[in-house]
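Shown next, in structure tokens, is the structure this report addresses.
The other protein chains are all here in position, but one chain of the complex has been omitted.
Going by the order they are written in, the chains are A, B and C; count residues from 1 in each one.
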Amino acid sequence: MIDQVWLIPAFPLAAFLITGFFGRRWLRVWSGWIASAAVGASAIVAIGVLLEVIGGRERTVVALYRWIGVGDFQVNVAALVDPLSAVMLTVVTVVSFLIFVYSNGYMAHDHGLPRFFTWLSLFVFAMLILVMADNYLLMFVGWEGVGLCSYLLIGFWFERPEPYFAAKKAFVMNRIGDWGYTIGIITTFLVFGSMNYLDIFRRLEANAPSQSALTIICLALFFGATGKSAQLPLYSWLPDAMEGPTPVSALIHAATMVTSGVYLVARSMPLFAAAGPSLAVVGVVGAITAIFAATVALVQIDIKRVMAYSTVSQLGYMFLALGVGAPAAAIFHLATHAFFKALLFLGSGSVIHAVDGVQDMRRMGGLRPKMPITYWTMVIAGGALAALPPLAGFWSKDEIVGAAFSNGYPILWLVGLFTGGLTAFYIARAIWLTFHGQPRDPHLFEHAHESPRVMTVPLLALAVGTVLAGAIGIPPDQGFIHSFLAPSVETGAAEHVPPLGTIVFLALASVVASVIGIAISLSMYARGRPDPAAVARASGPYYRILVNKYYVDELYDHRFVDVARAVAGASWAFDVHIIDGLANRVGWALALGGAGLRRAQTGIVGNYALTIVAGLLLVLVAYGGYAAGVFGR
Amino acid sequence: MTFDFVEPIVFAMLSVGVIAAGAAVVLINRITAAALLMAFTFLCMAGMFVLLGAETIAAFQVLIYVGAITVLILYGVMFTKSGDRPYALFFQHQTPIAAIFVAAIAIPVLLLAFSFNAPAPPPRGGDLPGLATSVFTDFAFPFEIASVLLLAAMVGAIVLTKRDEAEGADTRRRERR
Amino acid sequence: MPIGPFGLDPVIWAPLRLVIAVGLALFLILNGALLQIYLERKIQAIIQDRLGPYHVGPFGLLQTFADALKLIAKEDVRPSATDAWFFVAAPALVFCPMLASWLVLPFAYDITGADLNIGLLYLTTLGSMTVLGIVIAGWASNNKYALVGGLRSAGQLISYEIPQILALVTVALVVGSLSMRTITASQPGPLVNVLVLPFSFLVYFIAALAETNRTPFDLPEAESELVAGWLTEYSGMRWGTMLALSEYGNVTVVCSIIVTLWFGGWQGPGVDALPLLGVVWFTLKVYAFILAFMWIRATLPRLRIDQLMSFCWKGLIPVSLLNILVVATLALAFPSSRVPIAIANWLLVVAFVAGIPFVQRRRLAALRARARATAQPVRAAS
Partner (left out) sequence: MIPLGAYIFVSAVLFFIGCAGVLVRRNAVVILMCVELMLNAANLAFVAFSRRYGAIDERGSVFVVFVFVIAAAEVAVGLGIVLSAYRNRPVVDVDEIHAMKG
């Protein structure tokens, strides 16, 4: 199956072409099913590939053709199939397939359905290219492709201004990150003379370049990763991206695209490991982002924004894991998170679908009897997010927090623990506000209904995944996923496994943190002790800061955007007066010269012929001079 | 008995033919005669190719230059009227300069021409297989380009010489409807 | 001592071969013209239910001799306004290439002037040179009918050269050689090339009719409707050389090419035992085609000049290009390609023959539509 690995992106590409060319006119609703079938086929192939990799073919490079061959600059279009990419391929295709199926129900009444599936298929294709690439340049193709599709899909409802601005913001933020990525791969090529991962790692072992060069590479690549994975300081596009259709949020902004930064760092792990301080930077940035986003999520009232900040926070966890030297844990969390966060998003989508597009949690409430499947699946996913055992999220997140402790980062461990409590608080709050209590908007409540089966079946499938996905990581630090991923993300320094007592203590600590978070949340919102409004009033300025998301957007507006405007204005003036002026002068001089030279154009063919012969004479004289050695040899 | 003396004699006759007929093309005033003499130059040139052992090229030379280009030029001669204008406009003023230029190039080149020497080639069959192999392997791409060039020239020649009458008649018919 | 063909020493045989071939060629040209003119008259007479020449000699056999004598005895008239040099040179320009073509025709086993390895190319080349003489003749006559006739004729010859060469290319593709001897040898016994490439033969045959100015393509010398084209001002032996010798010589050359390329050349029963029998077989086959040419002349009406040109450019050239494409593709695709090529070529013949009525019907419909379009306004005006 591995040799046919190119089939995996080929199916979505075919779906993209078919729905793109024939969707609007002929296929209409069918384009959704065609795209779903294509991604389903990809998922089957991907599972086959994964099984074969498990079966022992650890690392295979499947070269398709040479893309660029200029001197030393050789780039192939080739797939690197190893445990890391096999896991990613499987997660991406399986989750995508479920979300595609779900979208058929969610988007059923949207007239842009063929366009939606066209972009969605293209997105899956680009994501698979990103994952499969065996070099940084091809990965960049997928990297840019997912960015483009993200832009197109956030702005899917471009008739309204908010999605349009959100799309623009996402694109610009991503471009800023891509700038870092570009610098990273150019420096990589300059330092290592190759863009191929395996070549780079081999040369890294053979003769390591200077520490500073490596640090520059790693920080630049990590800057790119922060753009794509919504870490500080480039996180602010992700919450706004919730303007897109909910399946898009689930697929792109929770399960797949945002994890590509994590994937990039995991893929480059040997580089980061060799570049000392950069790994610490990754960990610290991840931890700060995690707690930062979790605090903002505490007070959001839009259900999708809660999920968005939760995603940012969870991605922070993944970077934290990478930073403390537990890449396997990061990928493990990436996989489980893909399932439960997709489930949370799809569940909120189902709720939004039921209440006519309202996203404000204050207007919901009491929906539990009306939508039992959605409710129970969301409770499972919320439990996973809050890291309650035995759900998947528990195993993966606990391992990250534990790794921070046992690898010698106690402060990061405390941060992780505290964030875990916050996470439990806000997810319990969100589920309570949505499903319990009295219906706060009777009109909406009347109309609410359970979603059609095409939407609930994917929810159930994801719920099963959420429950079971943790199994691949049991027991902690020695589970299947760890030994499986080890050859891909081996950092050299063997992770030391803490004694059992420590493990149990760490797990207990994080469970206790989660339970405390849930308990506080429920007591506040179910019992009103203390009353949430009173708490908000009491905390005064802190609450306002949180509601306004730390004023980050305003800061960006005032500091960066204004500066950019000023620079642009200056450039414009420079362009008009200096550049254009110069061009005009040159043109004027040329016109003057042309007026003089026009006399040479007699229009008589014979004169022209004579000129040619004179030129021949000139060449002959020059050649004679050269032959005689006048000009030197 | 050897026939070695035949080749120089044939070569001498052919070169005299080439040079004399070529000069006559330039000097003679009757254009039809010039065209015919040009054909004669080409024929003598084909003879030289045969002497060099390049029969295929010689055949192409006759086929294309005598069979096609000369006929085409004769068509051109017959469709245009060459006026016997005794006076020249300013064009003729360049003749002395042209003579000086051409002489300045020609004399060194002609003096150098005899300096070329090459070993006698090994005897071998005609040039057909070698030519065909080269054209269809190493030079396949230029060959395709040349075919495109010919097509473009054909279309261009037709467009250039096509009268507008057919078009006019067409529009007239349409107007009548 | 090496033994050549017929048990002769090669040193003797080489010049002897040339002498035999040239002798045969001259004999066939000179007598061939006389014989063909006689045959032409007799056959047309038979088809048109007349008697034809019968006064001079038995069955009028000596009629052409008498005509030739008359031509030779005629005064050499050259109109005063003609271009003296060109007027004289033109018949030679037409005659010489024709004569030179005979050099490569294989009359029998090893009886050929020279076995060039570019034989087919050589024949094509010489065929194209005839045009020059015709244009010059038209120009030199200083007569507008002659000039227009010459230009038309040149246009016809140049146009029909293309399908002719394209048909030859397919044979070269199948045989893999341009040498006349190799082509003959590639058709052992009854397995002649026409079984493999019937469509190429058809195209070549039609183009050859035009190339030799035979009906239905005999516009250049359509005496009955036009003035005699580029021949208008010619008379006496000049005309005799141009028309009688060159034209009939060309017909013989073209028929020889057909015979060599598609009908096994000199091969026939008993040739192995007696090589010189090849000359007889060759001549018989060639005359069979000459008779076919005459038969066509007596049967078909003449085309108009625009029909003639559009038939070539819109009919023959596209189909012969298609033919080349098919043959070349099959030759590449199959290691032993004769059978698939034969099947494809026969299919092309069937399609071509069956397609003609459809094309004609569409043309007629278009003509009628045009007639209606021009007729309507008249009716409306009245």
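Miscellaneous remarks
FYI, a residue touches a chain if its C-beta (ideal position, glycine included) is under 8 Å from a C-beta of that chain, and two chains touch if they have at least 3 such contacts.
Here the structure is a predicted model, which means the values were calculated and not measured.
Considering the intact complex, the chain excluded from display touches A, B. The omitted chain makes contact with just one of the residues A:Gly71, A:Gly357, A:Gly603 or A:Gly629: A:Gly603.
Contact between subunit B and the unshown chain involves residues 7-8, 11, 15, 18-19, 22-23, 25-26, 31, 34-35, 38, 41-42, 45, 48-49, 51-54, 56-57, 60-61, 64-65, 68-69, 72-73, 75-77, 79-83, 85, 88-92, 94-95, 98-99, 101-102, 105-106, 109-110, 113-121, 127, 130-131, 133-135, 138-139, 142-143, 146-147, 149-150, 152-154, 156-161, 163. If you put the missing chain back, the residues of subunit A touching it would be 597-606, 609-610, 613.
As a working rule, only the chains that are shown with their structure count from here on.
With centres defined as mean CA coordinates, subunit B is found 68 Å away from subunit A.
Taking each chain's centre as the average of its CA atoms, subunit A and subunit C sit 78 Å apart. Contact of a single residue of subunit A with at least two other chains is seen at no position. The multi-chain contact residues of subunit C, meaning those touching 2 or more other chains, do not exist; every residue touches at most one other chain. Across the complex, subunit B meets subunit C through its residues 32-33, 36, 39, 55-56, 59-60, 62-63, 66-68, 70-71, 74-75, 78, 125-126, 128, 173, 176-177.
Subunit A meets subunit B in the complex at residues 604, 606-607, 610, 613-614, 616-617, 620, 624.
Touching subunit A in their complex are the following residues of subunit B: 90-91, 94, 97-98, 101-102, 104-105, 108-109.
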